[in-house]
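Removed from the display is one protein chain of the complex; every other protein chain stays in position.
The letters A, B and C name the chains in turn, as written, and every chain counts its residues from 1.
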Amino acid sequence: MKQDPLHIGIIGAGRIGRVHAESIAFRLPQARAVAITDANRASAEEVAALYGIPTVAASSAELLANPEIDAVLVCSSTDTHAQLIVDAALAGKHIFCEKPIALELNEIDRALGAVEKAGVKLQIGFNRRFDANFARVHAAVANGEIGTPSLMHIISRDPAPPPIEYVKVSGGMFRDMTIHDFDMARFLIGDEVESIYAAGSVRVDPAIGEAGDIDTALLVLHFRNGVIGTIDNSRKAVYGYDQRVEVLGSAGKISAENCYPNQAVVSSATNVYRDLPLNFFMDRYAASFTNELGSFVQAIRDDTPTTVNGLDGRMPVVMAMAARLSLAERRPVALREVAAV
Amino acid sequence: MKQDPLHIGIIGAGRIGRVHAESIAFRLPQARAVAITDANRASAEEVAALYGIPTVAASSAELLANPEIDAVLVCSSTDTHAQLIVDAALAGKHIFCEKPIALELNEIDRALGAVEKAGVKLQIGFNRRFDANFARVHAAVANGEIGTPSLMHIISRDPAPPPIEYVKVSGGMFRDMTIHDFDMARFLIGDEVESIYAAGSVRVDPAIGEAGDIDTALLVLHFRNGVIGTIDNSRKAVYGYDQRVEVLGSAGKISAENCYPNQAVVSSATNVYRDLPLNFFMDRYAASFTNELGSFVQAIRDDTPTTVNGLDGRMPVVMAMAARLSLAERRPVALREVAAV
Amino acid sequence: MKQDPLHIGIIGAGRIGRVHAESIAFRLPQARAVAITDANRASAEEVAALYGIPTVAASSAELLANPEIDAVLVCSSTDTHAQLIVDAALAGKHIFCEKPIALELNEIDRALGAVEKAGVKLQIGFNRRFDANFARVHAAVANGEIGTPSLMHIISRDPAPPPIEYVKVSGGMFRDMTIHDFDMARFLIGDEVESIYAAGSVRVDPAIGEAGDIDTALLVLHFRNGVIGTIDNSRKAVYGYDQRVEVLGSAGKISAENCYPNQAVVSSATNVYRDLPLNFFMDRYAASFTNELGSFVQAIRDDTPTTVNGLDGRMPVVMAMAARLSLAERRPVALREVAAV
Partner (left out) sequence: MKQDPLHIGIIGAGRIGRVHAESIAFRLPQARAVAITDANRASAEEVAALYGIPTVAASSAELLANPEIDAVLVCSSTDTHAQLIVDAALAGKHIFCEKPIALELNEIDRALGAVEKAGVKLQIGFNRRFDANFARVHAAVANGEIGTPSLMHIISRDPAPPPIEYVKVSGGMFRDMTIHDFDMARFLIGDEVESIYAAGSVRVDPAIGEAGDIDTALLVLHFRNGVIGTIDNSRKAVYGYDQRVEVLGSAGKISAENCYPNQAVVSSATNVYRDLPLNFFMDRYAASFTNELGSFVQAIRDDTPTTVNGLDGRMPVVMAMAARLSLAERRPVALREVAAV
C-alpha cells in the first residue's frame, strides 16, 4: 500500500501555482513538489523557499527534462498552456493544466492530440467539481435521488470585477468567468449542451462595456437530453461571492446555498442578520483545490482516467464560442455551428 | 370615517368565486356580498347559503340590473370575462375581474375600451402581488434597498398538472400558468419587457405534449430598462408549490423563499428535515386573495386608481403571445411584433 | 351532518373578548355569538356592533340566564374567572375560560368542583397548544418520531414588558407569563412535573424589581418520567416575540423556530438580513385563537372531552407556586410541597 510520493514539477509560481504548492507541501503527503519554474525567477525562488521545493528550474524546458518528475502542473498564463501541454506530453509527463487550455479551439485540439499520442494523463483545473456542495448536487442527480432532471440553474457572481486591464485581455466574460459554469452545467447534468441562448449587458461598470465586454449575463442551455438550464453571471455582487446551483427533477429538487464563515445569527432591534458569505474564491473553494490535486495524483497512482479530462477542457471553450455568437446575433446558437462536437 | 359597506355582486360561484365570497363574509367588514349568480344555479345557491348572500340572481344581466350593487366580481369562466366587463361597465359597476381578461387581444381591448368609456374602476385578479413575500421584494426594488436592479429570477412550479381536459382548453401553459409570472416580473421590476426568449419542453406528462402544449418552460425576459430576467415553470414539483423570486441589484439582492405550514425541524439519525412547503395555492396565497379584494374595495371608497389596472391585465397576455411565438420560432421575439405596445 | 350553530355568550369585551368575537363572526360558521356583556357597557356595545352580536346583556347574570345560550366565553378580568365558572356551571352552560382560572388554588378548586358537579364542559384558554409549530412538536413527541424524550427547552420572551401598573397586580411573572410555558411543558412532554428549580433576576427594568417582581427567569423542570426541561423567560427581547421550543429524544430532536412576516432575505454590502419575527402575540398566535375556539365548539358538538381541561388549568398555577417558592428559597421545590397534586 505504501508508495513513494509522486514527484511533481510546477510551471508557474503565480497565485494558483502557490495554492497548489501549498496543497502539496501541507495537505497531500502522497505527492512532493520537486521543482518549480517561472518566467519571473524570483517568484519561483520565493515559492520554493516557502514550501520546501528543492529545485528552481531555469525554464519549463529544463524542468520537463528532469527525469525525476512524474507529473507537471501547468499554472502559467493562459496563452502558454497549449504549448506546455504539448511539450510535457512529449516529455512523457502527466499533466494537470489550469483552465482554459487555450482561447482558440485549434490550439486546444493540437494540445489534446499531443496528449493522446503520448498516452499521458491530463486533468483540467475545474476545481469546483471538487467542492462539497456541488459534488453533493452532482451525486443527487447521478444517483437518481431527484429522479430525471428537467431544469437547472447556476448562479455564479463575483464579489467585484477584475481590473479593466485584465478584462481587456481576458478573452471576454464567457471564456474567462462563465467557463467554470459551462463545466459545472455539464458536470451536474452529465450530458452535453446542444445549443445556447445568451443575453448580456453592461450593468456594473461602463468601462467594461467600452472594453468591448459585458459584465452581466443570463444564458439558456439546451441539453441534448432535454434538460433546460440557466447560468446567471455578474461581475459584481456587493454581498460577496455568490455560487449556487439548483436542479429540478421528476422526484424532487436539490439546491446548494452559499458558504458562510460562521453559523452565527444576530437578532437585533432592527433585523435578523448574519455575516456575509465567504468573499474570496480561495476561501470558498479552498478544499476543492486540494481535492482536485489529490484526485489527479490518485488517478496517476491507480492508472485510472482523470476526473476532468481533455474533452472537459474543450467543451466549455466551444460553449463560450457559441454564447459569444448568440450574444452577437441575438439568437440561440447550436454548438455544432461553431465547432465539430 | 364610518361608511356603509360596499355592495358587491359575484358572477360565478366556482372555486375562486367561493374564495371571494368567504373573504367578503368573514374578513372584509367594509364590503358585503348582496347577490350572486352562476350558470349552475344550484352552485350559486349553495354559496349564497354558506356565506349569507341574500340574493341569487338568475343571470348576470339580472345581477347587473340591480341598482343596489356598487361593484361586481367576475369569477366566471375565462371566455365570458371580456363580455361581462363590457356589460358591467355599461351598467356603471366597478369591476374586479379574474385573470386573464381574455385569451385574445382584440377581446381585451374591447373590454378595456368599455371600461374607459364608462369611467368605472377595473382591477385584475393578479393576487400574488398582494402576497407578503412578493410585496416585500417589490418594496426592496422600488425603494432602492438593493440599488438598481440588473437580474431577476422567478421560479413558479405547480405541485401537479391540471387534468388533461383542462390543459386542452387552457390556451397553453404561457397563457394559463406563466401569465401570473409575467405579471410578477412587471410588478417586481416596475418596467415593461421588450422581448422574450422562451424555451419549453414536455418533461412531466407525454399526454400534455400530445395535447399540443408544454409542461416545462424557461423564459428570458429583456426589460426596456436593461434588466434581464428568467421565469422557470414546471407543471409538477413533487415537493409542493414552489414560488420563489430573486432580484439582484447594484446594492444587493433580495430573495423570497417558499412558505411552510410550520417552522419545526427534525434532526433524525438519517437527515435533518422539515415538512413540505404549502402545497395548495389556496393555502399559499390565502391572505393575498383577501388583500386584493380589500385593495379593490378601498380604491372604490377612496376613488383612487386600482393597484392592478387594465394595462396590467393586457400586458401579460401580450407577453404570452410573444413567448408562444418565440417557442415556435426558437428566437427572441419583441412584444411589438405581436401587438401594439 | 348540518347542525345549527352553537350559541355562544361572551363575558368580557376587552382585547381577548374581541379576538374571540371576531373569530366567531368571521371564521367559525359553526358558532354564533348571541350575547355579550361587559362591566363597561359601551365596550360591549361596540363589540356587538362590530361583529353583529344581537344582544348586549346588562350583566353576566342576565347573560347566563339566557336559555338560548349553549356556552360562554369567560374573557373578563382574572379575579372574576372562578366565580363566573361557578355561576356558568350552575346555569348549565359549557365554559371556555381564559387563563388563569384564578391566582389562588382554593379558588381554582372551587371552580373545578362546580364544573364537575354540573357536568358541563370546561376548556382553558391555553391557545398556544393550537399553534401549528407547537402542535407539530407535540405530535413528534407523542407519535414517537423522536423516540423517548430526555431534554426539553422552551424559550418564551416578550417584545417589551407590560406597564409597571400591570406588573404590580399581575401576580408575578411566573403566574402571568411563565404560566403559558408551564402548560406548554406539560403539553409537549405529556407528563407531569415533579419539581422545579427557578432562577430569576431583574435585567430589563429596575422598576419591575422595585415592584417586587423579576423580569428574567430560567427554570429547570424535573418531570416524573425523567425528562429534564428548561424555560427561558424575558420580559424584553428587542428583536420581537421569541417563542421557540426544542425536545431531544432517543431518536432525534425537533425544534420549532420563530415565525416571520415574510420569507424574504436581503444580502447587502454589510450583511445578510431579514425582517424581524412577528412582534405581537395577536399576529403570532392569530390562527391558534380561532383553532382553540373551534376545538371547544367541536368538543361540545361531539360530546367529547375538551382538549385543555380543568386539570390543565390547575397544574400551571401549582407550578407557578412551586417556582415562586424555589426562587425565594434558592432550592428545587417539589410540586407536592405547595399543593395536593
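Throughout what follows, a contact is a pair of C-beta atoms (placed from the backbone, for glycine too) under 8 Å apart; a residue touches a chain by one contact, two chains touch by 3 or more.
It should be emphasised that the depicted structure is a prediction, and the values quoted were computed from it without experimental measurement.
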Next item on the list: For the chain that's not shown, point to the residue among C:Tyr51, C:Phe96 or C:Tyr239 touching it.
Entry: C:Tyr239
Notebook entry, point to check: Of the residues listed, C:Leu248, C:Val297 or C:Ala322, which one is in contact with the missing chain?
Noted result: C:Leu248
Item checked: Among A:Leu73, A:Leu122 or A:Ile146, the residue in touch with the chain that has been omitted -> A:Ile146
Notebook entry, point to check: Which listed residue (C:Leu218, C:Leu325 or C:Ala339) would be found touching the missing chain in the intact complex?
Noted result: C:Leu218
Check: Mind pulling the subunit A residues that touch the left-out chain?
Finding: 25-27, 29, 50, 132-133, 135-137, 140, 145-146, 251-259, 261-269, 275
Item checked: Residue numbers in subunit C that touch the chain omitted from display -> 147-148, 150-151, 153, 157, 197, 199-201, 203-204, 216-218, 220, 222, 226, 228-230, 232, 234, 236-239, 242, 248, 250-253, 330-332
Note to self: Even though one chain is hidden, which residues of subunit B still touch it in the full complex?
What the structure shows: 237-240, 242, 267-277
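Heads up, the rule we're going with is that only the chains that are shown with their structure count from here on.
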Item checked: Chain located farthest away, centre of subunit B as origin (C-alpha) -> A
Next item on the list: Mind checking the rotation angle between the two copies, subunit A and subunit B? C-alpha superposition, nearest 5 degrees is fine.
Entry: 180
Notebook entry, point to check: Hey, how far is the Cα centre of subunit B from the one of subunit C, in Å?
Noted result: 39
Margin query: Quick check: how many Å separate the C-alpha centres of subunit A and subunit B?
Written below: 43
Margin query: Can you compute the centre-to-centre distance for subunit A and subunit C, using the mean CA position of each chain? Integer Å is fine.
Written below: 58
Checklist line | For subunit B, residues that touch 2 or more chains besides their own | finding: 251-253
